[in-house]
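Notes follow the structure.
A single protein chain has been removed from this complex, and every other one stays in its place.
Entry: chain A
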Amino acid sequence: MENLIGLLVAAPLLGAAVLLCGGKRLDRAGHWLGTALAAASFVIGVVLFADMLGRDGEERALHSHVFSWIPVEGFQADVAFQLDQLSMTFVLLISGVGTLIHLYSVGYMEHDARRRRFFGYLNLFLAAMLLLVLADNYLLLYAGWEGVGLASYLLIGFWQHKPSAATAAKKAFIVNRVGDMGLSIAIMLMFTTFGTFAFEPVLAGAGETSEGMLTAIGLMLLLAACGKSAQVPLQSWLGDAMEGPTPVSALIHAATMVTAGVYLITRSGAVFNGAPDAQLVVTIVGAVTLIFGAIVGCAKDDIKKALAGSTMSQIGYMVLAAGLGPIGYVFAIMHLVTHGFFKAGLFLGAGSVMHGMNDEVDMRKYGGLRKYMPVTFVTFGLGYLAIIGFPGLSGFWSKDKIIEAAFAKGGTEGWILGGVALLGAAITAYYMTRVMLMTFFGEPRWKRDASGAVAGASPQRPDVEPVAENAADADTAHPATGAAAEPHPHESPKSMTIPMIVLAFGSVFAGGLFSLNSSFVHWLEPVTGHDHGHSPLSAAAVTSATVVVLLTGVALAWAQYGRRPVPVLAPRGSLLTRAARRDLLQDDFNHVALVKPGEYLTRGLVYVDAKAVDGAVNGTAAAFGGLSGRMRKVQNGFVRSYAVSMFGGTAVLIAATLLMRAV
């Protein structure tokens, strides 16, 4: 069984290698090969899962040492895998949702000339992501960590002829690198403290080192998590990452990669448990992000960006839960899995809508689509009910538990965190209802009047010009996009709707299934530990409060977007709305605080290098040999003779030495 673990990673890796190096011969069948290998990984995962269930809780972890990666005195980095319940959960999520999204992409990318490459990148992503969750040491995890970053870079910038996509890809990689720096430093700290960075010895030895050291390691791991999981202050890349094809947004930027930070924190639980200060910072980051993302999600008219804000916010919940320690780890992962289902489903639904709407992403130009896309409407609707936490659906079970756990933290902190989590639930209900109403209900706002212009819209709208996803590429078969063509909304092909239906099932039932007899808690407890905490509120009270805020949010959204027609042109909005449309000024802040000073610094250094450093070195040399004066005469040839004479001198010296032998 152990040997199968390597195959989990190897199958998609093989796919990536074959598809990326294979050339045009594979264009016809490459996408099916990629999908088959993703499915192979999932099947192996299921086999291993069945095997794991056959053993007792404490005996379930499998280890597999493949080879010694970097053997240097005192430093042992191995390519070795560890498959325990936590990793298993991720394996099934990644390969399962991954396979569905491969299948969806077969239809979605049908008209793209570079579809083979797209599947190569998707396979590469799966391999890296599985490596990340299967590694048995932090350095190998780091390799997977940067590997998913690379895949994300390649896929965000998949339509790299679009400058906006290329810029977004670069931004994502660089912001992530800041986080990676944190992971590097954390590994270095582990190495100097424990002499190793393998999970088992580090986590077992965590109790023996000082709290200060654990806090330092924890904060560095948190920095890494912030980058990958788009948490404040490293959140700015996720919205732009929506430039990538929609299946990518679903798989990488919603269901799997962006949750890697939560995995990292949960995996390093022993470190955080010994560092309360670091945990506090984790909860603060989670709480701030969950509100931040939710506010951004309320203001966006671009359906994918609204969902991206929502992703950020939901991961905020997970990070918050992970920061609570053993009270929250299990629920962080449970929400991660249910979120994987419903958010992937929502993104695929959004992709399906765009597919039928000439790649239009502006929800103000949707409306009334439920009649035209019934399957999309139902699956998206179930995902919607799940994410807002409608009682009985997946999101309800997992989010409610996190809110409970936040109160159970105890003390003032508990009240604040619980309050924030409740507030977040209200805002979630508001912005998701807004998305739902603007897209599927109300009057169609995409019909054209006689003049060809969208009814009531003036063609010049600076900030929401229709971003045609791949229509700008002459290679793709969406020939007539532009303002003139009226969209003809239609349901998507089967290869796209089937994954949506499967995910909708997950959105509805997964949470309930996990909560039945607390099965998910029992499943993960041997790895993460679990503690009930002491909640000042009864579970019933928390649940009622959650339902009340949820209904409030829905009602508010309905009052604004359901009762009245949605204007095709966005109203100017309040100061907060306008700030939220600009992602709460994150890019403006980064521009002023980092980009501009950076530009001045590098330009200044170019001047310094040319004038001062070069000059100083030459000047110093001049003090000894008049080098500088001669350097300046280089144009008129003196210096060449000088160099020759210097050379000559050396040569004579050497010759003299050689001659001495003859003497």
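Going forward, contacts are C-beta pairs under 8 Å (C-beta built on N, C-alpha and C of every residue); 3 or more make two chains touch, one makes a residue touch a chain; residues count from 1.
Rule of thumb we're sticking to: contacts and distances are computed from a predicted model.
The subunit not displayed here is recorded in UniProt as "NADH-quinone oxidoreductase subunit M", chosen from "3-oxoacyl-[acyl-carrier-protein] reductase", "Sulfate transport system permease protein CysT", "NADH-quinone oxidoreductase subunit M" or "Spermidine/putrescine import ATP-binding protein PotA". Residue in contact with the omitted chain (choice from A:Ala29, A:Ala204 or A:Val548): A:Ala204.
In the complete complex, the hidden chain is touched by one of A:Ala50, A:Val72, A:Ala540 or A:Leu575, namely A:Val72. Among A:Trp32, A:Phe191 or A:Trp558, only A:Phe191 touches the chain that is left out of the view. In the full complex, chain A makes contact with the omitted chain through residues 63, 67-75, 79, 139, 142-143, 146-147, 150, 153, 157, 160-163, 165-167, 169-170, 173-174, 177-178, 180-181, 184-185, 187-188, 191-196, 198, 200-202, 204-205, 208-209, 213, 598, 601-603, 605-606, 609, 613-614, 616-617, 621, 625, 627, 631, 634-635, 639-640, 643, 646-647, 650, 653-654, 657-658, 660-661, 663.
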